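First up is the structure itself, then whatever we jot down about it.
One chain of protein is taken out of this complex; the other chains stay put.
By written order: A and B. Residues from 1 in each chain.
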Amino acid sequence: MNKIRNTIGVLLLCLLIATSAGSLFAQGQSATKDEGPITLTVWNFKYAEEIAGKAFQEMDKLFMEQNPGIIIDHQAQPESNYYQLLLSAFSAESDLDVFLTHTDQRAWGIAESFHVFDDEISDVMGNYAESALKACSETNSADSDIKILPLTAQGLGIYYNKANLAKAGLDPEAVPSDWDDFLAACEALKQAGITPIMFGNQGSPFGIDFTYRVILGTLFSGDEIDGFADGTTKFTSDEFVQATGMIKELYDRGYVNVTNGSIPYFMDAINEFKNGNGGFFPGLTSDIAHWKDFGEALGYENIGYFPAPVADNAAYPENQVNQGAGIGFAVTEYSAHREAAVKYAKFMTSGEAGKIFMDATGAIVPNSTIEVDASNPMLSEVLAHMNGATVPDILNRVPGGMIQDFYNFMNLYFIADEISQDEYIKRVQNIYESNL
Amino acid sequence: MQNRMSKKLRMSQDAKDGWILLAPLLVLTIVFLLYPVVSNFYYSLTKWKGLGEPQFIGLENYVKMFGDDRFYSSLKNLFVLVLYIPLGVFVPLLIASVLRGGMKGWKIYRALLYLPNILGPVILGTIFAVMLSQVGPITELLTRLGFEHASRFYLLGKSTSAINTLSFLFVVWMRVGFGCIYFLAAMSTIDASLYDAAKIDGTNAWQDFIHITIPGIKFSIQFFTVLAFIEVFARMYGMIFTLTGGGPGYATYTLEFGVYMLSFSAYQKGYASAWAVILFFFCAIIALVQIRLIKKEELS
Partner (left out) sequence: MNVNDRTTATPFGNHHMKERLRKRSLQSITYLLLSLFSLIIAYPIYYAIISSLKTTSDYTADKIGLPSSPTLENFSRVLTQMNMFSFLLNTLLVVGVSMVVYFLVCTAAGFAFGKLRFKGRLWIFTFVLFIQIFPQMVIAGQLYQLISKMNLLNTHIGLILVWVAYFAPFGTYIMTTYYSSIPKSLVESARIDGAGVFQQLTRIMIPIARPMIGTLGIIGALAMWHELPFSMLILQRQELRTLTLGIALMQGEFGLPTTVLTAAILVTSGVPLILYIIFQNYITMGSTAGSVKG
């Protein structure tokens, strides 16, 4: 009996030692070596996604072929806690060289640990779109304090299903972007039994969120939107109140498919729209719920687009919400392999690699070294707007900490309908102020 | 004389052995638990992002906290959660006492009841978010049955129903499996002859329950209740995050969730630490109650 116990004990001890040895070895793989290949540790919250992940793998392969001395160690990270992980990594200066990041306040809040690219990109700066560089600069300048290299130019807009509009008796070639036209179209769709606006609000109310952003883009100037970063522009402003009222009107009139429980998850809503249900969908210009996503599902000739529903008194009716840059690659300020890391970041956001990403995901990569498929009319149209009169995205400017609470209150006001509009505006302003 | 000496020897021998045996646990808890918990006190007096240097600001965080809507909503929600605890203790108690008498189909029920513990709060939060969503199966079912405004039945979308649903799921339903097994084990230590004697006296099942079962496992009931408090104050993050994200509004916010959001979403670690300190005091009270209970049991 004793012998058995002792043997088990010894075996367990060995297992413990083996595990630790194994773990140390695993860690060792990414440890720096002076001779031999350099390993870059890359974090990416899109690496586990179906389409984007494959694209990144291809891009990495290409990079490693062209740079035999560098190995890319690409790690997927959960998006829901991404910035928590980054914050922790930065504060402990953990082993991390390159990472994907958004260009909103979640990133700028911890940007002191981002490496500044200015010198290293002086030769290729002209290739990046100016608006993209500005979005990636801590001081919003096109030529300094650039801490992120842009991978996508993200914007928002309203897509519509032309066939469904025709079914409702509307002219599919007329663009119903005027607010009154938009409401009339919704009414016609509703009468025809087609869901007017496909909102995906379950979980995070992206439907309401996106609509806010595009409407506000036509009511505020670029500077005013920028004013959301430091409290200058308030949520109690007339424009925000007006936008709130406009969205509420959509709900009140029943245009936002509230009957029979059809407010689905965002991803489910996308699928429903792609299956031919619904008239309008507030979507993006890159990544998902965009021209390529819907175009491939419904046929490019069947999809229409306009930047925003424009109210009569909108000060900037032409504005297209353009984040400048949606996501991009950044390098840690303490990276032990800075040169290689910067090289990689530049590679991934331009040229061949950029093209792979663009072709795979339909994301607009704002770099002139990437050939754009000029034959696709949808893409051209979206690009025309993105390169025209643009305005920044409000959600890129507000303090990152307020977003979840803001979403929760959108739910409380629009969906649960438990507070008055005044109360709602007041609360949102409170959340905003407490996070400044 | 010899007895006293050997007792003293035994005591010091006990002490030596005791410390050796306790060493691993103490080292682990002091290093990995004590230091982080205590550091919150320090950081609560600072303005700190979690990155860079903390800036000392005295009691400003506390002032901010006592003026913060979220804080009061959290306290209110904790209160609602706590109100469900009696139910969460009574239901498994009732079920266990009936099961003690043997019951048909017990094996199947046991398997199903313990399933929530097997799946865990994160998966359960995710799946219930799907189930109870406004387009979920419940709503669909109601619609098919002819309810016109079935979509109004959005449990997680309205403030009151959200916190009550969360409370019911977490405090009552998730604890039933573990509770039944725990109480059954406790009840098996009750002297069976007590029940036989009662039968002769002609008492009924309910009286047995009140006068024999409950006093017989009094300590277990008290301890289970304390466990429930710990779960409510300090183990809800996984379920809240996946089920409602704290919303709608602040309807499902708790102190624990607030600490997370403020630390990692708002980059306000200093302010979050102030919340953690308040949470600390609640936990301290729970711990003291727990210790009191154990001491009483030890002495009896």
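Annotations
Here, contacts are C-beta pairs under 8 Å (C-beta built on N, C-alpha and C of every residue); 3 or more make two chains touch, one makes a residue touch a chain.
Fair warning: this is a prediction, and the values are worked out from it, not measured in the lab.
Here is the thing to keep in mind: the chain we left out touches A, B in the whole complex.
From the options A:V175, A:A192 or A:M267, the residue with contact to the chain not on display is A:M267. Of B:M65, B:L81, B:L99 or B:A266, it is B:L99 that touches the chain left out of the display. On the side of chain A, the interface with the absent chain consists of residues 2, 5-6, 9, 12, 15-16, 19-20, 22-24, 26-27, 30, 43, 45-46, 48-50, 52-53, 75-81, 84-85, 88-89, 91-95, 203-204, 206, 264-268, 271-272, 275, 277, 287-288, using the contact rule stated above. By the touch definition given at the top, chain B reaches the unshown chain through residues 10-11, 13-22, 24-26, 28-29, 31-37, 39-40, 50, 91, 94-95, 98-103, 106-123, 126-128, 130-131, 135-137, 140-141, 144, 173, 176, 181-182, 184-185, 187-188, 192, 195, 199-200, 202, 204-206, 230, 233-235, 237-238, 256, 259-260, 263, 269, 276, 279-280, 283-284, 286-287, 290-291, 294-295, 298.
The rule we apply is simple: only the chains that are shown with their structure count from here on.
Our note on geometry: chain A versus chain B, Cα centroid distance of 37 Å, whole angstroms. Residues of chain B that touch chain A in their complex: 49-52, 64, 68-70, 129, 133-136, 139-140, 143, 150-151, 154, 157-159, 241, 245-251, 261-268.
The touching residues of chain A, when paired with chain B in their complex, are 80-81, 83-84, 87-88, 90-91, 109-110, 112-113, 202-204, 258-265, 268, 399-405, 407-409, 411-412, 415-416, 418-419, 427, 430, 434-435.
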